[in-house]
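Removed: one protein chain of the complex. Kept in place: all other protein chains.
Chain nomenclature is as follows: A, B and C, assigned in order of appearance, with residue numbering initiated at 1 for each chain independently.
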Amino acid sequence: MMLKVTGKMIEVRKYNSKDIRIKELGGVPMLTVRGDLSNKRFQTIIAKTCDVRIPKPLNIKSSKNLSLAWMSPDELLIFSFSGAFHEKTQKGLDSALKGLHSLILDVSGARSLFLVEGILWRELLAKGSPVDVRQSSFAKDAFRRTRIGQVSVAFWMASDNSVYIICGRSHSDFFYDWLCNAASDGSLTKYF
Amino acid sequence: MKKYSAFALVKEAFNNHLGWGRAWRHAQPKKRYKVIIVGAGGHGLATAYYLGKNFGIRDVAVIEKGWLGGGNTGRNTTIIRSNYLQEESAAIYEKSRSLYETLSQELNYNIMFSPRGVMMLCQTEHELRAMKRTYYANRLFGVQTEMVSPMRMKEMIPIINTDGPRYPILGGLWQPRGGTARHDAVAWGYARAISSWGADIIENCEVTGIVREASKVASIQTTKGSIDCEKLCFVVAGSSSLLAELAGFRLPLESVALQALVSEPIKPVMDCVVMANTVHGYMSQSDKGEMVIGGGADGCNNYSQRGSFQHIEETVRALIETFPIISRLRQLRQWGGIVDMTGDRSPIISKTPVENIFLNCGWGTGGFKAIPGSGWATAELVAHGNPGKLAAPFSLARFVEGRMIDESIAAAVAH
Amino acid sequence: MSTRISKAGRLLDRNKRLSFTFNGRNLFGFQGDTLASALLANDQVLVGRSFKYHRPRGFVSSGVDEPNALMSLGHGGNFEPNRSATTVELVDGIEAVSQNHLGSLDWDLGFINNFFAKIFPAGFYYKTFMKPRFAWKHLFEPIIRNAAGLGRAPSLPDEAAYDYFYAHVDILVIGAGMAGLLATYELAKSGLKVTLVEQKHYLGGYALSDDFEVDGVAVPKWLENIEKKLIDSDNVQIKKNFTAIGVHDHGYLIGCENLEVAEKMGRSSIRHRLWRLRTKQIVLATGAIERPLIFAGNDIPGVMLSSAALDFYKLYGVSPGDRTVVVTNNDSAYLTAINLYNAGLSVPVVIDVREESSGDLFESLRSMGIRIEYGKGIASVLGKKRVKAVELCSLTGEGSVQETIECDSVIMSGGWSSAVHLWSHCGGRLIWNDQLDTFLPDASKSPIDENGEDFIAVVGAASGSFWPSEVVQNVKQIVQKIQKKFKTSKVKSSSISIQEIKYGDSNSKYFTPEGASEKLKSKCFVDFQNDVKLSDLRLATQEGYESVEHLKRYTTLGMATDQGKLSNINGLKYLADFLGREINEVGTTTFRPPYTPISLGSIAGEARKGLFKPVRKTTLHLWHEANGASWEPVGDWRRPYAYLKKNETIEQAVSREVTNTRNALGILDASTLGKIIVSGPDAANFLDLMYTNMISTLQVGRCRYGLMCNENGFLFDDGVVVRLAEETFLCHTTTGGADRVYSWMEEWHQTEWWNKRVFIQNVTEQFTQITIAGPKSRLLLEELGGLDVSRVSLKPLDYLEGELAKIKARVFRISFSGELSFEIAVPSQFGLEFWEKCLETGSQFGISPYGTEALHVMRAEKGFIMIGDETDGTVIPQDLNLGWAVSKKKKDFIGKRAQERIFMNDPNRKTLVGLSLQNSSEKIPDGASVIIGGVDQANDNVIGHVTSTYFSPTLDKPIAMALLKDGKNLLGRSIEIPVDSEKILKAIVSEPKFYDAEGNRQND
Partner (left out) sequence: MLRFKCPVCNTVADETELSPGGEAHIERMGPGSSDDAFYKYLFERKNPLGIHFERWFHAYGCGKWFHAARCTKTMEIFGTYKAQEIKPPKHIIDAITKKRPNWKNE
């Protein structure tokens, strides 16, 4: 399933169980930005170029065109919802960050994006991730890097009834199979 | 000491077995010994045994902080093999294995050495090449091994899944005279032998201090008082760093928890030992019927003798992949042992910075198989004050010189 | 006989009849039965054979402590051995089969062992079978092994599914007896979130079979009411069929949920679910386990625990027999006696090892006119496959028979052991309580969490509160403590009034008669499953195995599937008596997880078959698959080893791929190679430390082959470094090394050289990397168009960026095959498109894909090293003639100091050479040892080993590389390679360069 980074989200494949819908989404451009997130100038440039402020640690923040996710004290991940915006952002950052110790890389081809929908989405995460995904600990805007099963992932809520998950591209077939298995009928407990 | 035999058993049967004496004497420390060995695990007891047998040194005490054999000797998965790649390792492990062959008779204690064969799986091209290299090296060093094809393996081990989807089995290195032994019996058998000729085994006696005079040790302090000695030998596996600290030096060791588990007993289904290094798991079936399974080591320093569950998970996964029928067996018990890991994962048999202290440690995850050979070599070191041919490569100095003896090339796990 | 009694059977739904089979016999039970109660209701008293002596055995208990009633269930992919019938909820169609007999359960040939029991005491095998030596392996051990095990192993892979669940809970209450239920209720009332788990399929615990009243209602009704309230409560979650199996560090608890019934009913696709719980607070309410008494014949079918008999009667309406003799050291067996009597069954005598008893139950017994014999014991139980009678004797003395009392069942109680297993798993200490005759948790030495605080509270019988009113008090206290810890607003605990039954004092006697002769001792069973008798304990202690741990290991006491739940304390008591010490001094053996055995399947969870371990795939994976790839696992990846055409062997394919690449054009998926960006003002300087080479002198737009060593000086990875820009480098690594090298760099940067301004980013997956190799590769690139790749513009080790075939690409002129070669990286979204374009455009030049093996053959022909083949963790670059890549000018790099040590400069180190055989079509064997001067005894002639070996299609002869001692001085000499005992190959040592040594082809 080869994707063009058009900026248009397309459905690569999907699986529906009784309680859960799983989709792999393609075409979402991503940028990795490295820099000192606590640096005032860096903050201003990001806010200006992306039109979103740097999120708090362990958070994700969005505007209409893009989302900014906090990866670590010196790393951001930017998701663009349109291809044009992606290039604009990359170019904008490239020039604005000149002179400031930083690094901007297109990683659109390095990660796969999944959307899990259905009220039991928390349960799916709980089957594989050691993170506390109770409502009280994992809510809207939270962005968590961890593992699910044996795969390194990050996830955040898409809505009350859905969650986005990213993993490394080379793991996507395996991870998709994992998700489908975890969602299979008769295996969910309605725990949360 | 009453001799053990079938005849004696039958005779005792008529006496309700009231005639059997203690396997080893209950000893209180004397004021002074020629040699004190700290640690009544297999290696400590074997050292005492060969000191007496090969060098006539019998004025020996073996000091044990807990119960004899309660360290790693009492909690290992009992794999015995000698198909090591490096010449130095093959030499000492093969010496050991060959001593195991006759140990029951020698000690008059059935330690149930069972040369049922050890199969090491090759599951990648790379592993296959490494095993072939071991095979050729073994041949020249007189260790009998052979390479086995997947088809032949399936005949030998019917429950194995040779074409697992993830890591199909490409072959195996088979050591027919490798196997297992009854671990506790090894300690008990040596203890009975040395006790019978007068060596003292002092249990529940912890060494708490080392008293030095100039560059030498004069005596040790223990929870049962102070004891003088001419020579002192530390054989305490996971606790080696702690004793070294008492003696004023440090070691190239880290202590970590290594895990194992057994299943409930089932009728025999697998006659040999199988080690699957690529997926990290190994398994054999004991004479009682449990599947004895070895897991991974925790990566962090640990003296709790517990360890955690995640390594058990990994191991069990690997083994279900290799032996799909075991999925419905149940885990009966899991446990941990504190193993002492060196920088090159090979042991230390060495002199130390203190003139009359000797050291045997660093056997890590794989020293059960080495007990007789290591005892042999350590006795020589203690008796002469200098290592013989077997022990020489395993000195502390090798770390300074960069003369590593690295076995990780041949097998990811060293059991 | 055991039968169903019409009045009792609280858990049964008598309208739902279920059928099942035992050893092929069709039997019936009811909904609510366990397999055990249903068998017993059918008078199936003999249910198994013991491990060692094959003695006939019946049910001893009604729960997880059952040592005897293990059977095999199901068949094919659902076959399961060693299931204890007392823990199997009955469903329609169960097929149970008894185990461990030669012949039938009733007529077991293995029973012969029993006659040799006298010669086979504990540890007999240590004393015999030593001569002749070969007989152990060929005769004795096979006999012993044949006798091993209980059930058969499954013969087919498991068909069921398993999974995991991580949950984080504030408070976990384990055990839903009176204590657990009450604690949950009170904690929930104060607003705390509580999860309550119970291993059985029903709640209520022991109290469900008990006879007292709470707040004016019978206790079962009261329990039912609480359960209802809990179900309605928002902050309570109840899990039945859920066993807490192990407590681990930092509040980690493993639980196993048994969904077998739900699975059979089609309500769950999962058979067992392994729960991994993180808790802030655990409340242990695991109750207590009744102990047997020890007397001769206490293992004969029909002898069972008093609590088991009570359960069978109250919960399942099953009688243990028509005439039941009771033997006890405490009052709880009185309760059973009263119930059986009231059910119209006969209780000829209650034998009490105490001198006297008082209390309510005693009064009831007396008023019923049941005979009680104080200060008495059982000399022996008569019967073989079923109890026939008991012989009464005085407690003191040797057991001379005073009276023989006919009966068909015996119920016994030797007191209660608090279920403290989970307390102990993670470091909690125990303390023996003489008065209560049990080990109890020592609250001053509790297990601690990561903050050093205790996190387990114990309530109910598990904490020694054996009586209902005590349970209430005890729960109240613990609840208050927890409320304080969680800082909840104080809620008054409910006031509960108990119409208590007063119990008399128990005593601690555990075997009868006290002066038992040796003969009797050899019939007194302590550990039923493993056939450990009192005489075995005596023998072991007499022989000096007097540490509890030695006793256990010498006799196998407590090592059976019930892990000594019934036997351990009795064993300890014996040991303490023998040594004349307190039980506290003797101590226990270590409690270890699991609390009850759990399936290996549940431990593996979903990670089996396709989900066993991740396979990483490149963007071209599907293409390879569709085009005949024969796969090779490399690291987590799969790479095509070769592409097989119809009727081709692997060797033929490899040979074809090599020849085609050398003569025309080959294409390779090299995407798995690691790609790491290192960028920042200090990048060059940082990489100078990482690599042995000088990286800082590399010019922008140029590539350099770099080596990485560890601090020990050993070579561990290699790859081409490219300077993309003044401050930005791209470091290529081996496939297996990508993640390792990336973390390695991060580690050094973060923990040693954090002042160096660099960012390190692993971009391996961002790119599809494709190698175009062969004399026609430049033609292809020119045809694709977009970049000037002429000899002048793109020299060897140059790098260009631009568009190729309208796709953004980086082109590196590097060669691992020795041919003119380009590596091209395109963003992975365009990988397949680019690959297909190359194939399409390249068809006119005879393009053909090649796999890893062809790649390896070609690199070997050129004498290029391969990490993992030429290196093995003990090799330094100098050994491989790569000294040129180790900078002498740099002050420091990782591994530099190590390479200065004595051994690294030893002239005797092995160095890399080439080997070739003339006139042979046979490969030199992989990994073979190399000798010089013939095989000798001392092995002094071994000089090294073969590191890589191939048949070279290009040169039409076998070639190999080897690491040989003093290799440099052996050039031109003939060495020997012993293949097997007959065959020795002779090869000539050369430089490890077999083809185009000058490099004309790649530099074209």
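What we mean here is this: contacts are C-beta pairs under 8 Å (C-beta built on N, C-alpha and C of every residue); 3 or more make two chains touch, one makes a residue touch a chain.
Being a predicted model, the structure only gives us computed values, none of them experimental.
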Contact list for the unshown chain, restricted to visible chains: A, B, C
Sole residue of C:Glu747, C:Glu836 or C:Glu922 that reaches the chain not shown, by the stated touch rule: C:Glu747
Which of B:Glu101, B:Glu230 or B:Glu254 contacts the chain that the document leaves out: B:Glu254
Residue, one of C:Arg897, C:Lys968 or C:Lys983, that touches the chain absent here: C:Arg897
Residues in chain B touching the chain absent from view: 239, 241-242, 245, 250-255, 298-304, 308-310, 342-343, 399-401
For chain C, residues in touch with the removed chain: 248-250, 252, 278, 427, 448-452, 711-712, 743, 746-747, 750-752, 754, 891-892, 896-898, 900-902
Chain A, residues in touch with the chain not shown (by the definition above): 57-58, 71-73, 75, 130-132, 144-147, 152
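By our rule, only the chains that are shown with their structure count from here on.
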Chain centre separation in whole Å, for chain C relative to chain B (CA means): 22
Centroid distance [mean C-alpha coordinates] between chain C and chain A, Å: 33
Between chain A and chain B, centroid-to-centroid distance (C-alpha), Å: 49
Sites on chain A at which at least two other chains make contact: none
Residues of chain C whose C-beta touches two or more other chains: 276, 607, 610, 613, 615
Residue numbers on chain B that touch chain C, as the complex places them: 4-6, 8-10, 13, 16-18, 20-26, 67-70, 74, 87, 101-102, 104-105, 108-116, 123-126, 128-137, 139-141, 159, 164-167, 182, 184-185, 188-189, 203, 263-269, 271, 279, 285-289, 304, 306, 308-309, 312-313, 316-317, 319-321, 324-335, 343, 400-404, 406, 408-409
Contact footprint of chain C on chain A as seen in their complex: 2-5, 32, 34-35, 74, 101-103, 105-111, 126-132, 134, 137, 149-151, 168-175, 177-178, 181-182, 184-187, 189, 191
Footprint of chain A on chain C - complex, ascending: 161, 163-168, 237, 266-270, 273, 276, 278, 606-607, 610-611, 613-619, 621, 637, 677, 679-681, 728, 757, 759, 761, 763-768, 827-833
